[in-house]
Structures are given as C-alpha cells and as structure tokens.
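For reference, the structure I am asking about is given below.
Just one protein chain is left out here, and the rest sit where they should.
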C-alpha cells in the first residue's frame, strides 16, 4: 500500500525534474551550424579527398602497393637515355614517365596509407569533402598529364628503342667477325 | 434564413480557428522540440526561422497521391480519417470561446463533448482494420483499449467539476468562475480540485495519443501504427485531428478549472474580445505543456498504461469525487 503511493509520488517527481531540465534547455543556445552558409574549418590533419602533384611523382608505385582497396592504378614507361625528365621539388631525379595515374575516389577508404610511403610527398589528403558528381565515371580522377594516345606513343617509342638496343647487341659480334675476315664483302650487315 | 446563416457562421468559425491554429502549432511543436534538443529546427522557408514551413508541408500533403493498399477495405479506408476528424471537430460546437460566442449553447454541454469524442475510437479502429496490415491493426487495437480505458478517469474528473458547478452547461461553468484568479475552480476545495485537474490532464494525454501514451503511433516499434498506410490529404486529416483534439482537451481543462474566457485580473482586461484572447492563450498554454511532455518522457508499455488507468487514476478519482461531493453537501 505504501509502495503504491510511493510509486505515484516518485513518478510525478521524476516527471517534474525532467520537465525542469527540458525547459531549461529551451533557452540554451543551439549548437547547430547553418551549413552550407557557414562551414566549419577542418583541422590540418583532416583526411579527405586525395590529391597528387604529378610533377613530383617519380613513379615508384609505393602508394599503389600500400592501398588496401586497390584504388590507385599506375602505369609507367621507362625514359629513354636522351630524355631528361628533370628533378622533383624534393631533389629526387625522375627516371620514369608516369603515363597513367588513376585514383578511383569512390573506392578510396580515406585511410591515408598511401600518403606515408611516398618518397617525394606528392600524394596527400586535402580537406575537400564536397566532391559529389552526377556520373560515376567522373569519380575516377586522372592525374597523369598523358592522354591515352600519347601514352601509347611513348610506350611504342620505348619498345622501339629496346628493340634497337637488342638488335645492336646481337649485331655487334657479327660486325667483329666481318672485320676479322675482310674477304667477305657480302656478309657485311 | 437567418437561422441557417447563423448556423453556418457558428460552424465555420471553429473550423477556421482549427486550421489556423494547426498551422501555428505545427511550427511551435517542431521549434520547441529542436530547442529542447539544443538544435535549430526549421530555418529556411519564409525567412525568419522557417515560419512558412507548415504551410509548405500542407501544400505538399495536398498534392500527394492517394495510395490505397490492395486488399484493403476501400470504403472504410477512405472514411476513417474523416470520422476521426469529425469526432473532435463536432466537440468544438460546445466550447465557449468568449462570453458572447458559443456555437451551440447546449444544456448538456460537457456531457455532449464526452460522448462525441468517443467517435474518434471508431475512426481509429476503422483505419487500423482497413489498412490490411498487421502492424496497423496492432496500433489500432492498442489505441482503442487506451482511449476507452482513459475515458473513465476523464469522465469522473469532469463529474467532480460538475458537482462543484452544479450544471453541465459550459457557458454557465465559465460564468460561475468570473471574478479573477482566485475565483477559478482549481482553487476551490483545496487540494481536491488540484488532484482532479492532474487526473484530468493525464487522462486527456492518453485520449489524444500523446507521449507518454503514444503507443498507437510508436515510431520506433510499429513504424507509424494505425496511420502507416495513409498518404496525402488523408494523412493530413489524421494530423489535423490530433492537433484539434489536443486543443479541445486543453480548452476543456481551461474552461473547467481555469475560468475559461475569464481574465485573471478580474475586471481589468476583460470583455467579449479579451475573452477570446484569454481562452485561446490558456488553451495554448496547456497544449505547450503537452508538447513539452512529449519531448521529455519515454513511452509507457501497453499493460503499464492500463495499470495507470485502472489502478491509479480511476480509484483516486473515485475517492476524489466522494470527497468533493461530501464536502459540497456539508457546506
């Protein structure tokens, strides 16, 4: 019997305490920020959209190997000896043409594992988070400066050069034999 | 001819009042909810804190398609929202908005109101049954049990006031409380009238299906209860009916306990026009209290709801009515 009245009293008392709290919160300043008119400034370590400074890339593929979801695709072509690609801003000499550097940002999991192995710090995470697109293929970012045709051209050039190198290597001994036997003019190559 | 014109005006004015009030109270409810939760709520439509948002919502609901589920009882499905609304709208006929305006000055005013608000039960059951949906039926059955059980404490507490006032006519109940703050019914026979008011307030929360008694529309359990399958204007009717009901019970508690259209200062600021202002603001104050309770308390379970009604409210209101009756006789 006593418990019955006690229950009623406790119920009413806790309801009143709850009402007092919510009434107090009516006058607390709201914490909402009116996005998109007002945007929060992200901290400096914020991990959002990736960016690659392709001029600094030496094509080492460390980021491609470090990515857990395989969202980076890189294709490189060896530079010919007579071509000078220059130096990156950190002082590394570039030896490879980076013909394809695609990042599928829709696959990226924003873990940042690709940032740490890069020797020239050319891939890093920016604070851009509003990059939605209407078409899904627009989310595959092409960072390389080569169009597919130029890339093909470069690859063919390198293949050509390597073929010439190989033929020069196999042709050298024949030439020496021809020099040692000067009496066989038809076998000159 | 003037008869019909009078009837028309008398029935249109409460309807207009309900429509305007519903638009305003929708905005107030969301804003109160937001600020209690430390956030902003409506901000854009119309400029200052989104005051035009409920109007936009109303327009959107008007243009939506009416989807009727297959295998549903089409007639009942279409009729249900209107029955629910008719139940609460018809009760506005007996509310005295001011000393000179009451749509129907019935001698059995409050009795008529109690009777006509039971119409809502039929409407809810129609809605739940005709939706052809297990969850809706659950919600409807719970709602019927709830409303029917809570009508008893409601009626008993109203009966207590009738004993004090000696009449069922709402206009006369208000007239008897004329004269300022301390003439109001809630200060008579202390503390019994206070207890009566508390019982009436809690029971009326259950009548309107508001938290903590809102299991018929329990959002986290049954999606939306008995009005899950409703779209467009029919859904808007349910919403309108709920808010109309809220003001109805608040208005009745204002009339019965707090003097109705009487000004708390006695003669100062009183008169027919001021009467409307006092009545509406008292009603809105209790509506505001109901809104605050919604955002404060968790929900009661079905059997706990029944326990509160039958084992707490009903016995206490019986004791109350006997105490007040005895006191009134011995006076």
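Think of it as A and B in the order they're written, each chain with its own count starting at 1.
As a working rule, a contact is a pair of C-beta atoms (placed from the backbone, for glycine too) under 8 Å apart; a residue touches a chain by one contact, two chains touch by 3 or more.
Going forward, contacts and distances are computed from a predicted model.
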item: Options "ABC transporter permease", "Quinol dehydrogenase periplasmic component", "Dienelactone hydrolase family protein" or "NADH-quinone oxidoreductase subunit D": UniProt name of the undisplayed chain; value: "NADH-quinone oxidoreductase subunit D"
item: Touching the absent chain when the full complex is considered, from A:15, A:54, A:80 or A:140; value: A:15
item: Contact with the hidden chain (one of B:130, B:143, B:228 or B:296); value: B:296
item: From A:7, A:106, A:138 or A:165, residue that would touch the chain that is not displayed; value: A:7
item: Missing-partner contacts on chain A, residue numbers; value: 7, 10-11, 14-15, 17-18, 21-22, 25, 31, 42-43, 45-47, 65-69, 109-113, 116, 125
item: Residue ranges of chain B at the interface with the undisplayed chain; value: 33, 36-39, 134, 211-212, 214-215, 218-221, 223, 295-304
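We take it that only the chains that are shown with their structure count from here on.
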item: Where chain A and chain B are represented by their mean Cα positions, the distance between them in whole Å; value: 61
item: Chain B residues within the chain A interface of the complex; value: 32, 34-40, 43, 292-293, 295-297, 312
item: In the complex with chain B, residue positions of chain A that touch it; value: 8, 15, 18-19, 21-23, 25-28, 30-32, 34
